[in-house]
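Of the protein chains in this complex, one is absent; all others appear in place.
Our next item is chain A:
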Amino acid sequence: MSGAAVTLLPSGRQFVVADGETVLDAALRAGIALPYQCRSGECGNCRSQCVAGQLEHRPGSTPTALTADDITGGARLLCCATASGTVTLECREVDGIAGIPLRRATARVTAIERAADDIAVLSLELPDGQALEYRAGQYLEVILRDRSRRSYSMATAAVTGGTRRLELHVRHRPGGTFTDHVFGKLKVREMLRIEGPFGTFCLDDRSDKPILLLATGTGFAPVQAILEEAWQQNLQRPITLYWGGRTPADLYRDADCRRWAAERPGLRYVPVLSGDAPDNWDGRRGRVQQAVLDDHPDLTGHEVYACGSSAMIDAARSTLCSERGLPTSAFFADAFIASA
């Protein structure tokens, strides 16, 4: 056999999936902007509903964002799924992503700021004439010498026509090839090889619902970009940012967030510490998703964008949807995979 013919609802778009290829890769190759982020089954963004035909998670894949009941009910993660024969599936498509070219480039390190003991903020610059187009919330991959890749979200919004200045937030994971290099020998003017943009962790432009942004650790990076993009576009939707960490140092841009919240009437900022907080701590204590639960008896009319550890994302998705009525279609996530 040679591939599968897939029809996408509700748009009616069609594309071909080659043998062994995931449905997501085939769709992206065909220029169809399906929602996805982690490409490894953890984030759940590429969830779809099989309407007809054979759509199966491939052996060895780990669609952990779905429950056994979800799968029995026909739900599939397209980053893990292969197709055969003729398949019809339901999946939303993302506005504003289709048509942004995927590019490989080299980027020069222009600054390395140590925002905390284990957090580096890298400023990168692309060569003349090689601006990168992307939407806030998307990420790039750094391609290492052994061809392995590391994913980092752009931490600032792009300007129209693309931007040559990129900012990445890197947490040190001792023992990891790339982050040991970043926290050891990486110097200003060094070149990095990158490819991007990837992912669809972007604000839904068609919605006017209030926005809750949840971040843990360097999950703050895409959230900062989303805030910048919202301000560029003069977005009128109210935004509340919940940023969680263990210690105050984990909230490495806490002062900026407090200033933005003071200056911008549409923005509320809620810092949350789960570890030892200092006696004079004026933020919240506990888990970031618990702070959201405490503040919102009803989330049926909200959208939630969560970026950080998969533990936080799994806990936020299950509690906010089951206990506060948040529609699963209004929960968007960017899960960290712990590669170093």
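Things worth noting here:
The rule is simple: a residue touches a chain if its C-beta (ideal position, glycine included) is under 8 Å from a C-beta of that chain, and two chains touch if they have at least 3 such contacts; residues count from 1.
By our rule, contacts and distances are computed from a predicted model.
Taken from the listed names "3-isopropylmalate dehydratase small subunit", "N-methylglutamate dehydrogenase subunit A", "Proline/glycine betaine ABC transporter permease" or "Non-heme iron oxygenase ferredoxin subunit", the protein name that UniProt assigns to the chain not shown is "Non-heme iron oxygenase ferredoxin subunit". For the chain missing from the display, the contacting residue among A:31, A:85 or A:127 is A:127, taking the whole complex into account. If you put the hidden chain back, the residue from A:111, A:191 or A:249 that touches it is A:191. Mapped onto chain A, the interface with the missing chain covers residues 104-106, 108, 127-130, 145, 187, 189-193.
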